[in-house]
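Pasting a structure here, questions to come.
Just one protein chain is left out here, and the rest sit where they should.
Labels run A and B following the written order; every chain starts at residue 1.
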Amino acid sequence: MSPETRPSFLGTAWLVMRKDLVVEFRSREVVYTTLFFAVSCVLVFAFGFVREGVAVDDAAAGILWIAIAFSGTLALGRTFERERQNDTLRALLLAPVDRAALYVGKLAGVVLLLTVVEAIVVPLVALMFEAPLFAHPVLTAGLLAAGTLGFAAVGTLFAAMLVRARSRDVLLPILLYPITIPVIIAGVRGTAALLQAEADLPLARMWLSMLVFFDIVFVTLALWTFEPAMTE
Amino acid sequence: MEPGTRDKGQGKREKPKGTRLALAAILCSLFVIADSAQAQPPRPDPRSNADIMVNQPPSPPDGFVPAGELLAREQLPAAPLVIGAYAVAWVAVFGYLWLIWQRIGRVERELAGVSRRLAPGERR
Partner (left out) sequence: MRKLFTPLLVIVAAMFAYAPVMIYRAPYESTMGLVQKIFYFHVPSWVAMFTSATVCGVASAVFLFKGRRSADRIAVSAAELTLLFGLIGLITGPLWARKAWGVWWQWDAKLTSALVMWLIFAAYLLLRKYGGAGSEKLAAVVGFFGMANWPFVYWSVNIWRTVHPKTTVVPTLPPPMLGPLLWSMGAFLGLYALLLAARVRLENSRAELDELYLDIED
């Protein structure tokens, strides 16, 4: 690729994301399996936290975010497993494009995938737990978006790093969960604040701003460390 | 395995059984201490008003206030915990130091042995 025809940063990211979407669309494997996993997750936790037909306080918020975290981890693993099997990640890294753009493209794909999953799971949780998740749609959507981005930002980096590592299946959650605990706390408490009888809007906004700050910091750090981490 | 990466588990297989026994003993003693701390309920003392503090869980303190002549009898339930805490700190720290010292000795002996095997001219 000559410098004139080399795609820009965003152009590269877009190409990578489009490639992922096209590949996924053909088989829809990761979307369907992740979705069904998320639903089973909600069910399993429901059996833990619902007593005599009524959920424990704040259970809905917790179950929602745990389902997102677990299915997110799975989706990350599956997406990069596909890259590993065809050794396409190395091909991407060899291309004369900005490495960070590869990261952004991958991240966008993962966030889109998780958004699709959440589009199903959120109404499901609202239904099953009588949780007024749509009472404050903007704030709820904001929390979900910021939380998903934060989780996916760290997750995409770690999953890409682990592609060539041994024991990658179990190492991804071990690495990912402790680091994304602030995201989970903020997501759960923010959502729970919105689900209360009298929703605590200032508190939810505070958690949202913490999530946004986390996103800014960690996306920046990930962009910064992607190249050194992926090169030998 | 790529050249240059040795199996890192090699050196650690030689961990002496004594170390494992010591660690097990520490863990067991921790449980014993915890158990004895639970087994003794605080004894109410009729003469001081401190028994009010003892029978209710104390509220988390905001600052430290040095006491004058307080609570000689409060000590007994606390003593096993304090001793346990200090024991843990000492054993962990000096145990680790000893472990590192052993390993350094072992690696440096191996280093000396390998250096001797290499003829003087071959060493880059």
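The criterion applied here is as follows: a residue touches a chain if its C-beta (ideal position, glycine included) is under 8 Å from a C-beta of that chain, and two chains touch if they have at least 3 such contacts.
Remember, predicted model here, so these are calculated numbers, not experimental data.
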Among the chains you can see, which ones touch the chain that has been omitted? A, B
Of A:T115, A:Q196 or A:T225, the residue that touches the missing chain is A:T225
Out of A:R26, A:R51 or A:R166, which is the one that touches the chain we can't see? A:R166
Considering the whole complex, not just the chains shown, which residues of subunit A touch the missing one? 154, 157-158, 161-162, 164-168, 171, 174-175, 177-179, 181-182, 185-186, 189, 206, 210, 214, 217-218, 221, 225, 228-229, 232
Tell me, which residues in subunit B touch the chain that this view leaves out? 1-6, 8, 11, 30, 33-34, 37, 53, 57-58, 60-67, 70-71, 74-75, 77-79, 81-82, 84-86, 88-90, 92-93, 96-97, 100-101, 103-104, 107-108, 110-111, 114-115, 117-118, 122-124
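Everything that follows uses one rule, which is that only the chains that are shown with their structure count from here on.
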What is the distance in Å between the mean C-alpha positions of subunit A and subunit B? 39
